[in-house]
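A single protein chain has been removed from this complex, and every other one stays in its place.
A and B are the chain letters, set down in written order, and residue numbers restart from 1 in every chain.
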Amino acid sequence: MADVPKRDLVSIDDLSTEEILELFHHAEEFRQNLHEWSDLCRGAIMATLFFEPSTRTRLSFESAMLRLGGGVISAADPQTTSSAKGESLADTVRVVGGSYADILVVRHPEDGAARVAARYARVPVINGGDGAHEHPTQTLCDLYTLWKEKGRLQGLEVVLCGDLRYSRTIHSFCYALARFGANIVTMPYPGFELPEYVLLRLKRDFGVQTATAAVDELPGIASGANTAAYLTAHKPHQLALFTNLTNVEVNRIDAIYMTRAQRERHEGQSTLDYPRLTRRTLGAAAAKDASIMHPLPRVDEIDYEVDDDPRSIYFRQAELGVPMRMALMAFLLGKVQLRASGPATQATGRGIAGGAGLRCRNERCITNGEGVRYLEREFRLRSQDHAAMLCCSYCERELEVRYVGHAQTRACHRFDSPGARAIKVQQRVYFENEAQAEAAGFTVSGE
Amino acid sequence: MADVPKRDLVSIDDLSTEEILELFHHAEEFRQNLHEWSDLCRGAIMATLFFEPSTRTRLSFESAMLRLGGGVISAADPQTTSSAKGESLADTVRVVGGSYADILVVRHPEDGAARVAARYARVPVINGGDGAHEHPTQTLCDLYTLWKEKGRLQGLEVVLCGDLRYSRTIHSFCYALARFGANIVTMPYPGFELPEYVLLRLKRDFGVQTATAAVDELPGIASGANTAAYLTAHKPHQLALFTNLTNVEVNRIDAIYMTRAQRERHEGQSTLDYPRLTRRTLGAAAAKDASIMHPLPRVDEIDYEVDDDPRSIYFRQAELGVPMRMALMAFLLGKVQLRASGPATQATGRGIAGGAGLRCRNERCITNGEGVRYLEREFRLRSQDHAAMLCCSYCERELEVRYVGHAQTRACHRFDSPGARAIKVQQRVYFENEAQAEAAGFTVSGE
Partner (left out) sequence: MADVPKRDLVSIDDLSTEEILELFHHAEEFRQNLHEWSDLCRGAIMATLFFEPSTRTRLSFESAMLRLGGGVISAADPQTTSSAKGESLADTVRVVGGSYADILVVRHPEDGAARVAARYARVPVINGGDGAHEHPTQTLCDLYTLWKEKGRLQGLEVVLCGDLRYSRTIHSFCYALARFGANIVTMPYPGFELPEYVLLRLKRDFGVQTATAAVDELPGIASGANTAAYLTAHKPHQLALFTNLTNVEVNRIDAIYMTRAQRERHEGQSTLDYPRLTRRTLGAAAAKDASIMHPLPRVDEIDYEVDDDPRSIYFRQAELGVPMRMALMAFLLGKVQLRASGPATQATGRGIAGGAGLRCRNERCITNGEGVRYLEREFRLRSQDHAAMLCCSYCERELEVRYVGHAQTRACHRFDSPGARAIKVQQRVYFENEAQAEAAGFTVSGE
């Protein structure tokens, strides 16, 4: 393969905004004649390692690779994989990403698994969905579809509807919409709102402001009684300056993104009265120009009679997945060069070791799952103030640390105290609270 | 792909008799050097969507596509498919038959599923077996083997033996034999006779006459005590004119087609004393020139010691499946043109909507299964007399309607009454019986 430094796509943040836009243009080229590229990656092999079922994602990747002229090997059944014999993900990707394959697509039930794969494999790794963490190629395809349909992303009004809690697709999509300057209207199924950590990150990383949204009646998915939220990136030239952001009126919607109830992630919770988009929804004035999107598979949250409406673009969305993934893989395999630079801060860099007491609070994080056997806990500093906000290097779940200890003296101080500031960075050991520090044998200063 | 109008192979009726014969000649070309065709379909992708297991059929298709130089993507495990998340077949084929693949092979447990797939997919669909409905490529391969072995199909004497009830292979094969003018001798395992609807269709569509067959002793599969049936197409130049068709003597058999007990379809029913073809069977005078066929997999209805007999052609039959499927796919992908015209009446045309009360009587029909959510019931008129014979547009199960109502006036009449005849075709609503009409709010005239 070409001699380019290895790049992975674990999180959508692994690509810069400019790179993403450039990839859209390459995807357009691939799309225009899907059958003309069968020499581009001839000789390359993609392995799909799916530790959790997903036909659609797997087939989309496999089709993309075949259309590029490459070969495909696939381990898609968790029951027949080496992991059934107790093998770790790290070992699997070291073997398969050795001589077997030139690029890996990994899907795994544990949050952060894709980052583990990327670290251990010698070849590029694409995250095909890791637990509730991210599913970045779905996000790329969604953005590409919207960009192609509307000609831009900046300033679009995008309604997200349904299960916003357990859908990793939705979370990745939110960050990406904020990054490209689109506005988000959340219409969650009650009890399935966007998680707090997503909101926090939207605020911190993209300056997103939240307001109550007064949305026109959208039969089946929103009534006047519903309290929708409006999320908009806080930039000087945008409406934030001109509008009272306590209540935004949404009269014109550019896209409605429906999502199914992720039943496999919340067994036991009822989904009675789950929103259902019908012809009546499309009849609403606000939906006049709304593209209807869905990551598929659909269960019954969109009526079949809506399929023929020209605004329904969910099958088109799936269709665009192939050229988008062709562009991505051709790029990662060094067959397509981008002029744009990569992201400023690579999420792949090594972070702060977990040290004495820190542990990712996300119980579904791979560091609390199969990684316990071999992974060192690791965190990155996201922000600091009177406390520091760290995030797990794998699953990106955030963690507030309020105490800093000195690795040698084992004296421990509040984060914002002079004693803490006096500890050199290399000697710092972080703790969430006093109890944790004491359990690790540190003496907390009363300072 | 080439710009030909889309063709599907859901039922063997989707190909004209002339097209089938022409495909045999193409299959011969492919067969003569399997390894020389790897540029013909380069760039094309076939998806195998198998909602029910079948290694043999899947591998045969996949081999055929690879030998044509194309690529293969495969969803073969019902447990790991999107359907496990509740996705409909219609959605799956719209996605996979969008940009993912250029041709689909679908196997599904519900009768009529392949027609649904063909209607929703944008690309050609091949039926790889849909419930108890059809398995047309098996039929094509069987016919091709017999044609190649005997040099013709017309006038052959073909014995069908074993489970004739639940084997879709047998049903398709019967229609095809009748169509090509071969004669059928049925030797069912008692209780597993050809279903009545197969006999009815043979009679109506191909003028097949039934007689008792006096077959020479065939140890293991037929004794004088057995009552075999003889089915022959009623054509003026054939034996029907010359023979008393109440009892046909069969002294020379061209082929014996054995079939295994389809245990997965009739759990509970014992298959003790199931027929077993052995060397003794082959020793019978009537079997002297009989080719032994079997769709495979065999369980033990053919003895292993028969394998080496030159008349045993069941492994050859499997072998011919690859070039036959190459010919079919090259045709459907527009890489091979046929001079012959397609069938006169396309089974793909839209039929009579189900309307008020009609419902396919086949409980395993997809319109009574997963299709309930999104399919409109639909029927085609097969024949009419004092009643009309409709058949389900999906599973082709027939249904007799004896009443016709008027969509507006809601007055209902016997099918053969003047009142019925007065109703315009567009306003007709059909019912099987009075009760059904009344349940739908129609008033049945005493006329």
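One rule holds for everything that comes next: a residue touches a chain if its C-beta (ideal position, glycine included) is under 8 Å from a C-beta of that chain, and two chains touch if they have at least 3 such contacts.
Just so you know, these numbers come straight off a predicted model, no measurement behind them.
Chemist: Of A:I20, A:A47 or A:M389, which sits in contact with the chain we cannot see?
Modeler: Residue touching the chain left out of view: A:A47.
Chemist: One chain isn't shown here. Among A:A75, A:L381 or A:A440, which residue touches it?
Modeler: Of the candidates A:A75, A:L381 or A:A440, A:A75 is in touch with the missing chain.
Chemist: Which residue among B:K6, B:K148 or B:R298 touches the omitted chain?
Modeler: Counting the whole complex, the residue in contact with the absent chain is B:R298.
Chemist: For chain A, enumerate the residues touching the unshown chain of the complex.
Modeler: Residue positions of chain A that touch the missing chain: 1, 42-45, 47, 71-73, 75, 77, 79-82, 84-87, 90-92, 94-96, 98-101, 373-374.
Chemist: Give me the chain B residues in contact with the hidden chain, please.
Modeler: Within chain B, the residues that touch the unshown chain are 31, 34-36, 38, 50, 53-56, 59-60, 62-63, 66-67, 72, 76-77, 260, 263-264, 296-300, 304, 315-316, 318-323.
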